[in-house]
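Every protein chain except one is present and positioned as in the full complex.
Up next is chain A:
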Amino acid sequence: MTPLIDVQQVNKAFGGLQVIDNCSIRVEKGSITGMIGPNGAGKSTLFNLMAGALSPDSGRILLEGEDITALSADQRFHKGLLRTFQIAHEFSQMSALENLMMVPPQQAGENLFTAWLKPGLVRREEAEVHRRALEVIDFIGLHHVRNELAGNLSGGQKKLLELGRTMMTNAKIVLLDEIAAGVNRTLLGDLISNIERLNREMGYTFLVIEHDMDMIARLCDPVIVLAQGQVMVEGHIEDIQNNPDVIDAYFGAGAA
């Protein structure tokens, strides 16, 4: 079966620093794949390359067998490749609900001509988007702050909003960049069960960068370990936790 995401021998250097070094990873359809690695391993850079925020120096990225290396971030979005940001991004001057309503793809209103020629269609779509945004904001438990400016939300709430964004449209794969960081424990439980539900019920595939090992253990299979811009090992979480190379990479050689 073709993997959903297939990163083939990708390289990326910043100045003289080879951040991603001939790295290849695959994410299978329907999986919740975890990605861990020490700081500076290149996890976020790899995400940026996959999402189109950066372009690789060499190598290819395939989505369901289709080469998307040359596509821009917004084009990849419309192909069903969504991402969240490590440091939560929001449209600070819009309400939480408006933030969600910014998302949906293939909107008639974004095309200048349909906006003028088919106002009825645009209005119907807008109503549909509004209804969907209300559902999503209930789902992520932010109903009570829906009219608050997103810039005023707490860090954890912004993270939930990031997850909510990915639910506004039918994604094939969602890249979650440390979605749990800064989210309190109660919210974290909700977050994990939401991710599982999206995976099970809506067929979302997830690629998850996370430092929280409990969350990785509960959620992800398989897990990819990245170190110095390359895949070190890949496999089930228990095998990885006992892998001496991984322990080395995290704690340095000589650590017990």
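Points worth noting:
Keep this in mind: a residue touches a chain if its C-beta (ideal position, glycine included) is under 8 Å from a C-beta of that chain, and two chains touch if they have at least 3 such contacts; residues count from 1.
Everything below uses one rule, namely that contacts and distances are computed from a predicted model.
Per UniProt, the protein behind the absent chain is "Branched-chain amino acid transport system permease protein"; the candidates were "5-oxoprolinase subunit PxpB", "Electron transfer flavoprotein subunit alpha/FixB family protein", "Branched-chain amino acid transport system permease protein" or "Mg-protoporphyrin IX chelatase". Among A:L4, A:I20, A:I36 or A:V103, only A:V103 touches the chain left out of the display.
Taking the complete complex into account, A:R165 is the one of A:K12, A:R26 or A:R165 that touches the chain left out. Contact with the chain not shown here comes from a single listed residue; of A:T2, A:Q93 or A:N170, that residue is A:Q93. Seen across the whole complex, the unshown chain contacts chain A at 51-53, 72-75, 77-78, 82-83, 85, 89-94, 98, 102-105, 107, 109-110, 112, 115, 122, 126, 165, 169.
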